[in-house]
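So that we are looking at the same thing, I have put the structure below in structure tokens.
A single protein chain has been omitted; all remaining protein chains appear in their positions.
Each chain carries a letter (A, B and C) given by its place in the written order, and its residues are counted from 1.
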Amino acid sequence: MIGIGVVGYGYWGPNLVRNFAETPEARVVAVSDLRPERLALVRQRHPLVEATADAGALLGDSRVDAVVVATPVSTHFGLAMQALRAGKHVLVEKPLASTSDEALRLIDEADRRGLVLMVDHTFVYTGAVRKMQELVAGNVLGRIHYYDSVRVNLGLFQHDVNVIWDLAVHDVAIVDHVLPAKPVAVSATGISHVAGTREDIAYLTLLFDGPLIAHIHASWLAPLKIRRTLLGGSRRMIVYDDLEPSEKVKVYDKGVLLDPDGDPAYQLRVAYRSGDMWAPRLDTSEALRTETSHFLQAIVDHAPVLTDGHAGLRVVRVLEAATESLAERGQVVELDTARLAA
Amino acid sequence: MIGIGVVGYGYWGPNLVRNFAETPEARVVAVSDLRPERLALVRQRHPLVEATADAGALLGDSRVDAVVVATPVSTHFGLAMQALRAGKHVLVEKPLASTSDEALRLIDEADRRGLVLMVDHTFVYTGAVRKMQELVAGNVLGRIHYYDSVRVNLGLFQHDVNVIWDLAVHDVAIVDHVLPAKPVAVSATGISHVAGTREDIAYLTLLFDGPLIAHIHASWLAPLKIRRTLLGGSRRMIVYDDLEPSEKVKVYDKGVLLDPDGDPAYQLRVAYRSGDMWAPRLDTSEALRTETSHFLQAIVDHAPVLTDGHAGLRVVRVLEAATESLAERGQVVELDTARLAA
Amino acid sequence: MIGIGVVGYGYWGPNLVRNFAETPEARVVAVSDLRPERLALVRQRHPLVEATADAGALLGDSRVDAVVVATPVSTHFGLAMQALRAGKHVLVEKPLASTSDEALRLIDEADRRGLVLMVDHTFVYTGAVRKMQELVAGNVLGRIHYYDSVRVNLGLFQHDVNVIWDLAVHDVAIVDHVLPAKPVAVSATGISHVAGTREDIAYLTLLFDGPLIAHIHASWLAPLKIRRTLLGGSRRMIVYDDLEPSEKVKVYDKGVLLDPDGDPAYQLRVAYRSGDMWAPRLDTSEALRTETSHFLQAIVDHAPVLTDGHAGLRVVRVLEAATESLAERGQVVELDTARLAA
Partner (left out) sequence: MIGIGVVGYGYWGPNLVRNFAETPEARVVAVSDLRPERLALVRQRHPLVEATADAGALLGDSRVDAVVVATPVSTHFGLAMQALRAGKHVLVEKPLASTSDEALRLIDEADRRGLVLMVDHTFVYTGAVRKMQELVAGNVLGRIHYYDSVRVNLGLFQHDVNVIWDLAVHDVAIVDHVLPAKPVAVSATGISHVAGTREDIAYLTLLFDGPLIAHIHASWLAPLKIRRTLLGGSRRMIVYDDLEPSEKVKVYDKGVLLDPDGDPAYQLRVAYRSGDMWAPRLDTSEALRTETSHFLQAIVDHAPVLTDGHAGLRVVRVLEAATESLAERGQVVELDTARLAA
């Protein structure tokens, strides 16, 4: 039985607590939050869990084997480092840290101590993204041409990060997991509309070596919630709509090919193939349950985790570069791929 | 009765011919195309119209008062200039020309000769875009925050231009017509996937002075046809889906405002308003009919046209800058706004 | 503080328990169920609530002021009657009883004892149905022409009732609440496909005095979940889609009128009006919370309830008549409207 301590009981914390609480291999020992009304909620829902305003006490609690950090981004590094130093395994809500340097330091600390460091890239554990990864890896799509995602809704504005770190992070993590190559550079644009706040709309282009491109549109200012991703390959193309109640992933047997009979003066010699569409059955388990089990398993087995510190670092580096590019109106920022692969 | 000559009977030409043919104020005198099978089609559908392979003869035909240019982009300038010099009014399919220099020279020529020069920015004449322009101008949306458009489908690859000049041009023209300000710079990224062809996917960000941004995603490589535009203002936001059979324009009474009671440590003091949604009845006339009437009217009345040479120039300048930026992986390209406003 | 006892902790019971548990005016004293694994679940989720297999003990518990019956339909009458005789107020899951005679006897018993008898017609308490009722009552739709509902999905087959009593009951209750008149007769057809089970597909037509019709398609055998209702009036028409995340109710300013200029030889002199569409903002409170509060209020204030025994009776009578008609392949069955109005 692994003892769990959760720091932060805001928007996402309750989901983490519930999932660990319902897993037989774990026991939620304590939850900390600075807000008395959140602690009251913990006590009402989980009368047997210690609720405390003192995160330090939780991190030092000997019954706690693993710490879950679910606080604002700017505090991720400090809390995760403190937990590692106290000898705890750590699961950090996305993104892993505020800078790639912080991420690197967490990786080093966990490595040195032989502790599990995992980042909560939740979408990687969904049935939809796992299926997409499987289709890409199995060459069902052919050579990958592009990843294009729209992730927009109205609010919630975060106080310590811009919309890239809040929403685009999900797609950067999916790209990291699903695509057959890693991005080498980033160009981003964006804007802030509310005085004194960070960017609420952003557009990221991830550039790769070779004919592959990824683009993410993230916004807190859209009238509709949209979660739609296009993933195109030379043989087939996917539309992934996370808001569909079922058939979230649709595979289109469509493509283009050079047509030797076309009239070059008027139109390209490009022909179109159009075949069946197919929506594979997806695993409908809750992603967070799959993820928390994966974390617990890694603690027990010393097995590698899918979304480890290095995945967290690669994602943070893209976010960091995108924010930098955005400030320079789209000026491309190179990713130091050697350092990220270390 | 105004005599019309149409140069080019490919994808769009038939629509132009049909609309002028059904307008009582005009008579289609001649149609030219280099392909015999297209001329045969003209003769079958319009037995009383002269079908010729000789564009020069058409341009010199004294029965022709106005020339419509519906040929590949690279030929627009040459044909339009020749027509103007022959004293004909000219309507050019979008985009007006291949470069802003060409566009400027066409404007000068038409001005000097007192001829109508119009560019076929078709969407400007749709009920949907006219309604959006009216709502923006009437301050129904409040201060405009952003324009975001996705215009993707499978093919058709053009042989002489990239996807920016084929698809994004529509949005650049809508932005030019609807938004309260003109863009000052462009950042674009994109990629080509088929050997020997131009970019088939592109992302354009139009930058403005002040808190306004426009973004266009254009692609010939998507498995689905999507035509969806978000237009956000401080008071209301629009979703415009051109593929909806009715209710193409939906106005959401939604927005954000600073909330003085929010907890700054955990979340921004931003509140959300959410009210009714409303889909105004739209004029369902065919846009091209409205446009051809507008062109004929301008010839008769010497009235200004909505999509005149200057609009054509502004649009071409954005496309030109975007193509330049794309080659530099998103490097911002400034638009010489003084020159464009001339 | 009103003491609540809940009989039945199957599909719907947990929602009832949760809502009463979170209402300050009530306290859930006990929950009964025959299945040990359901009682274990009660204990895990609500450690302070008594979980018992003995419904009789619960009904006799002096701490229990009101009993909620959430068991299979065939047991509703027996349990509700026993509760009333024990002096408890009663809320019964839909439908109120298995026959109109049973429903009448429950009404009599509650009346004689001065107890609240309420039926859980949940949809009546949704923001969408309340808005529709308001629009009908306010004459926004004009004279009502029809109500048409499709309520289909895959499963869950009920063991003691057919699909009419499981799914169509929701629409019969909405019709009872929203329409300006009560049905006078029913014609129904349907079929069973799985050996030894009741009808899994049914079609009900409710007939009225005057030019109004209602129709309900209910099925457990559809590949998709559909919840779509059309409500047409002489001035406006509504599309109500309960699966839409927002904008569930859309009001179309459309209609027909006699056109005195039509050519009677070829087509009717009917003209069509088509104006704006409008989706009013809806109250998004959980319907069951509104309903449990309404029940508790009625106990305290002796106020009438919206979905009282008489509403329950009218709905049961329609279900009963529909089942009878179905067995006779659509033969119309009259509703004894005098008896129902009593």
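Simple rule for what comes next: a contact is a pair of C-beta atoms (placed from the backbone, for glycine too) under 8 Å apart; a residue touches a chain by one contact, two chains touch by 3 or more.
The structure displayed is predicted, hence computed values, not measured ones.
Screening C:19, C:187, C:292 or C:307 against the full complex identifies C:187 as the residue touching the chain left out. For the chain left out of this panel, the touching residue among C:76, C:94, C:131 or C:145 is C:145. Against the chain not shown here, chain A presents residues 247, 253, 274-281. On the side of chain C, touch with the chain left out of the figure occurs at residues 10, 34-35, 72, 145-146, 148, 150, 152, 154-159, 185, 187, 189-195, 197, 201, 203, 205, 207, 211-213, 215, 217, 219-224, 230, 232, 234, 237-239, 252, 254, 256, 258, 263-268, 270, 272, 274, 325, 328-332. As for the chain not pictured, it touches chain B at residues 47-48, 225, 243, 245.
Rule of thumb we're sticking to: only the chains that are shown with their structure count from here on.
Contacts between chains leave no pair untouched here, as each chain touches all the others. Greatest centre-to-centre distance from chain C is found for B, with centres as Cα means.
With centres defined as mean CA coordinates, chain B is found 38 Å away from chain A. Computed centre separation for the pair chain A/chain C is 42 angstrom, with centres defined by C-alpha atoms. Touching two or more other chains at once are residues 274 of chain B.
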